[in-house]
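Quick one: the structure is below, and I'll ask about it shortly.
One chain of protein is taken out of this complex; the other chains stay put.
Letters A and B mark the chains as written, and numbering starts fresh at 1 in each.
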Amino acid sequence: MSVFDAAKQAAQGLVQGVVQGAMEKLVPLAPDSWIPGGVPDPLIARKHGLIGKPVSRLDGVHKVSGTAAFAAEYRFDGMVYAALVYSTIPKGRIAAIDSAQAEAAPGVVLVMTHHNAPRLNPMPMFGSSPSAVGATDLPIMQDGVIHWNGQPVVCVLAETQEQADHAASLVHVTFDETPAVTSLAEAQANGVEQGQFMGAPLLDEVGDAEAAFAAAPHRVDQTYRTPRHNHNPIEPHAATLAWIGDRLVIHDASQMVTQQAQNMAQIFGLDPEQVHLTSPYVGGGFGSKGLWNHQVIGAAAAKLAGRPVRIALSREGVYRVVGGRAITQQRVAIGAKADGTFDALIHTGLSTMPPHGTMPEPFILGSQAMYGADTMLLKVEVGRMDTLANTFMRAPGEAVGTFALESAIDELADSLGIDPVELRIRNEPEKDPIKGTPFSSRHIVEAWRTGADRFGWADRPETPGSRRDGEWHVGMGCAMGTYPYYRMPGAEARITLTREGDTVRAKVEIAAAEMGMGTATTTAIVAAERLGLPLEQVDIAYGDSAIPGAIMAGGSQQTAAIGAAVIAAHNALVEELLKLAGNDSPLSGASADEVGSEAGGLARLDNPDAKETYVSILARAQRGDLSVTKAGSAPLETMHWSMHSYSALFCEVRVNAVTGEVRVSRFLGSFDCGRILNPKTALSQFRGGIIMGLGMALMEETQLDERNGRIANASMAEYHLPVHLDVPEIDVIWTDIPDPHAPMGAHGIGEIGITGVAAAVANAIYNATGKRIRDLPITLDKLL
Amino acid sequence: MSLFVNGAQVPAPTDPRVSLLDHLREGLHLTGTKKGCNQGACGACTVLVDGERILSCLALAVQFDGRQITTIEGLASEEGLHPLQAAFIEHDGFQCGYCTPGQICSAIGMAAEAQRGVPSHVTDDLGGTITLTREEIQERMSGNLCRCGAHNGIVEAIQAVLVEGVPA
């Protein structure tokens, strides 16, 4: 296979990890110029444009006015409302469904069960094809078999939501229960297996780490535990949908718009073009706004009833139907020399997933590239439990894995008497510790130094438990965070220039999702810069399956995926413009790479006075508009370089000596994430991740009742998220050093924020109290 | 029986089960008021009733005969956005935007409470006057959850408009 064949194949795969094995032997040998991204994006060099200037989000006025329409806010004529009934057992079969009362209740249009549901194809399970995004491929209301406690078993449609909810409460379902595995201990006793993630085993070995650890003069060897988590976007999952002829129209809340449309088509035996899915606004996702049972049930019920349907999950319903982050139990063992450098780094442990799942929480991902060590052993094993399928939740793997690793490093620093910032710097790797590839852009030491200086790290109490302010113990801690740079193939961009009198507008269409990350705004900024147009003349369209290409708001890769597609489309646009310009243009004879976009037109790079505006080119060619669509290049850059984002995190906590209550009083995140495109929305992304990390550190836990596999706290009153009073003013700084191998020099920043935060808090609590808590969340009872 | 929403007289629902929230969203098609938990645990459904902030999900619409209800749709005027709406944009007091209408309505209600002298959990002196410090704002806004983590921007927007009186 040639590199080009491999690149083509990569472009056809959804997930670069799948093809990585085939590619990594070939690509590192290739010269830089072969590699897409190997020639730095010219935008990186442009310092005085829109990039890096704070821009308010373009959809802001709709969001503050209440005019932004979310999934459950669309309407169809004749629409009915859905309510679900859920299984109350973890495993078995439906014995009987008594729905007579419900069917007779006022307003009821349909009671759908596995007896009358339309026959459906299985949900395409993640990893089974490039576009598959289902968390499982279990039948949905097809056979009466129960796989988890909370599985939807009946759907009621009625004229109003009140009628549907009431009728659902009248349905009586009985079950034949069979033995289920609902406790971690049982799952372990049944035997664990090697975890697989993105088609590869979660196992990395460099040398004989156990032997090196045993021989090391200084050792830390501890077990850390993290509970289940739920994403808890404030918008509950919902879809408003209708069958119009043989087409299915879905207004969904989706962070994988095109893929979900394709998957729904597959489930209902339709051509992809027959499903139109829109999702212009998503009220928070964090990994959860994907394809779950409810959209399928809603569409099936709509088909059966011949009526449009609104299926809006109750908050409890979200916990029952939409999976969260799995539990982990992690061992971190570090063997070090007296100077603190690592002889051995071992990070192993256990996560869980259901028999029908595909997602072991990959908590070693961060450890793959954070530190150099002579030997390493990283391994995730998985036990099977009969639960709802767990899924991706903000920084899957890194969020919880960094809690363990970065707590252990703090423990080692403490036992060695070395400052924990210094210890980390001493273990900086020179190249990727596992793959051996060079780092594309790694400036974490600079982030540590500037962060420590700004935070006042030198003022940290040297002795744990030594600083007191009235009733409060005060302490400081730090931790490192990391998240890889990804770029998934499949992204396309369509750029359309439209002449409006003596001006021009550009429309950029991308099949992306916007959940508040600021994607639409940064895309507009980048497109405006590339096109040489003011921001006001650029429109962005997204969140619609009719737009070509497939982009996913996941893996913090959307910005890069869009960026590469826009580069490709822009290049194609320039070529088309030059063709239209013809011989009468000052640009005559120039090739696409000899011109640049400036001030509403094109100019020769070697002679900027040789230029022509878009308006002029289009007018002379008697064209009203010009449209090109192009896919981004294959994402080969991550095979050539080790590409990651990094953070140095500093936390000050106050722990009440009487009650054990913890208050985070100060927090600083010092980030190294390439070039920051829009400081205003980037700041919110970093802070948002950090705040979710504070919740994870101190209060968040999905309580799975191990007796029956049912989530006990399926409510926002009992699952605690941080409130305003829990959140200090969070200081954020960044290196702003462009990654020369990434489009725009930028990295996605949606997930890096949460990584490392729980450890920074735990380490600060140790510094404040002398108590080391290795079991999240750190609730006050653990500190009494 | 009727209620007044953003100044307009509208009918109450015939089914007394309909919450004020669902009446706004489904009956009147005013979907700016958001449903986050439908159980009084998130604050996304906050509206103002006769100027006082409440949770519309726990309120039955039939209870509000003759009352003046203000939702996010009723805040802007012909001159443009309410200063707090503009400040939320300027200070990036949101990401996904779903909790935003509730946060904004809640902040307006909070300002009236503070002006009236209502103390809070973090007020040191129950007999004193109220100053909307950062901590006071945080406590008083704690009934409005935000999962995106826009808390800092929200507090800054509120400070800018309600404390410093600076229109954005």
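Everything that follows uses one rule, which is that a contact is a pair of C-beta atoms (placed from the backbone, for glycine too) under 8 Å apart; a residue touches a chain by one contact, two chains touch by 3 or more.
Just so we're on the same page, contacts and distances are computed from a predicted model.
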Complex minus one chain; that chain's UniProt name from "Carbohydrate ABC transporter membrane protein 2 (CUT1 family)", "GntR family transcriptional regulator", "Xanthine dehydrogenase YagS FAD-binding subunit" or "Ger(X)C family germination protein" is "Xanthine dehydrogenase YagS FAD-binding subunit"
Out of A:285, A:340, A:722 or A:740, the sole contact with the unshown chain comes from A:722
Considering the complete complex, of B:43, B:83 or B:97, the missing chain is touched by B:43
Given B:79, B:125 or B:164, the correct residue touching the omitted chain is B:125
Note that chain A touches the absent chain at residues 85-86, 88, 106, 149-150, 162, 165-166, 169, 471, 658-661, 663, 698-699, 703, 705, 707-708, 710, 712-715, 717-718, 720, 722-726, 779-781, 784
Residue positions on chain B contacting the omitted chain are 15-17, 19, 38-40, 43, 46, 52-55, 58-60, 62-63, 65, 106, 109-110, 113, 116-121, 123-127, 138-140, 142-144
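Quick note on the criterion: only the chains that are shown with their structure count from here on.
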Per the touch rule above, chain A residues touching chain B in the complex are 56-57, 59-70, 72-73, 75, 160-162, 166, 231-236, 281-286, 312, 314-315, 515-518, 680-681, 683-685, 687-692, 715-717, 721-725, 727, 729-730
Within their complex, chain B touches chain A through residues 15, 17-18, 22, 25-26, 29-42, 44, 71-73, 75-76, 81, 85-86, 88-90, 92, 94-101, 104, 122, 134-135, 137-139, 141-155
